[in-house]
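Here's the structure, in structure tokens; my notes come after.
With one protein chain held back, the other chains of the complex are shown just where they sit.
Up next, chain A:
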Amino acid sequence: MATRQRTTVMPPNSGAHRGKPFTAETEYPVGTGAETDTVAGERAVDFYRQMVFIRRFEERAARAYTQALIGGYCHLNLGEEAAVVGLMAALRPTDYLFTNYREHGYALTRGIEPERVMAELFGRSDGVSKGWGGSMHMFDLEKRMLGGYGIVGGQIPLATGAALAIDYRGVDEIVMCTMGDGTTNIGAFHESLNIAALWSLPIVYVVINNRLGMATTVDKSSAEPELYKRASSYRMEAERVDGIDPVAVFEGAQRAAAVARAGKPFLLEVMTERLRGHSVVDPGKYRGAEAIALTKERDPLVTFAAHLVDNGLLTETEITVINDDAINRATAAAAFAEASPFPHVSTLFDYTYATPVANDSHRLPGQPLFEPAPFLQSEVTR
């Protein structure tokens, strides 16, 4: 592993940043681990196992998409596996997660059964959102995954409000809210960070920076391309970590979570790679050969596997077993999804309102508002 540690932590209220620009070549000193849990070998292997499963699940989903078993948009976590796994490991079961539309890996790692995630992609009734959400809108109250959201930045005010509710009730929980790099330019991001800082809310904002908002690079969209620095406007602690190393992400997320548990918001920037296009249908032709080569070099599955083998934590044989197991589980999830029934059309009006209300329309397209007048009815029946 080339990079193992964070770049900087901004001291509270100092306004100062000691970070330096991240590049793939930058080597950061390995942390002492004094301020966080260290990651033992067994846990590192478990991280790897989860990462491999996300990869194989996403590849299986991409195949199902090309087979027209999945509709709509389909954004994959390919290249972000280390980020997803490291972040989720820092959360407790009682913490809440809000994320965006690139979310399958989060749902899986948060502990939702892969069968229900795949069934949601297939639009089936056993899906985690009963087929109402699809790829972008997975939700599971028990796992405290409070949604994937499709509008860029839409989840940020919501997550901030969830943190407000935690603060209001005085319970020992936090919220994690993930977003892409492009999202940091939207007003909702800035309004929310301001509110969270003013009200000292227990929330970790996470920017997954793969340097691409669809095809637009961070340099072209953000006047401050070192995105974690944006937190300084809100006197919020922030840090940037290397997102191809799950241990670095985990440790950074733990530091961030500790700040949130102490009642302060935190902004964590995770430098990741997007191995493929923006979504399944995007061939990504706008990227130069050099950028693609660099991204491939930073494939977290490859680099972390090498790290584990080098350190004697895994053998090539064990890697094969982990891989085969992941393929089998993804295949089983797809089989389950395909066998799951579609939701019945009779349920179309079940989820407009939680509190039943007078005069709610249950009319299908083309149906009249009113039955014809009696004298017209009699003519028809004659």
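Here is the rule we go by: a contact is a pair of C-beta atoms (placed from the backbone, for glycine too) under 8 Å apart; a residue touches a chain by one contact, two chains touch by 3 or more; residues count from 1.
Here is the rule we go by: contacts and distances are computed from a predicted model.
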Chain not present in the shown complex, as UniProt names it (candidates "Chemotaxis protein CheA", "Tripartite tricarboxylate transporter permease", "Aspartate carbamoyltransferase" or "Alpha-ketoacid dehydrogenase subunit beta"): "Alpha-ketoacid dehydrogenase subunit beta"
Listed residues A:Q50, A:N77 or A:S192, member touching the removed chain: A:S192
Contacting the left-out chain in the complete assembly, out of A:G79, A:G131, A:G243 or A:P265: A:G131
Sites on chain A contacted by the missing partner chain, in the whole complex: 96, 98, 127, 129-133, 137, 139-141, 146-147, 149, 151, 154, 156-166, 168, 187-188, 191-192, 194-195, 198, 350-355, 357-361, 368-370, 373, 375-376
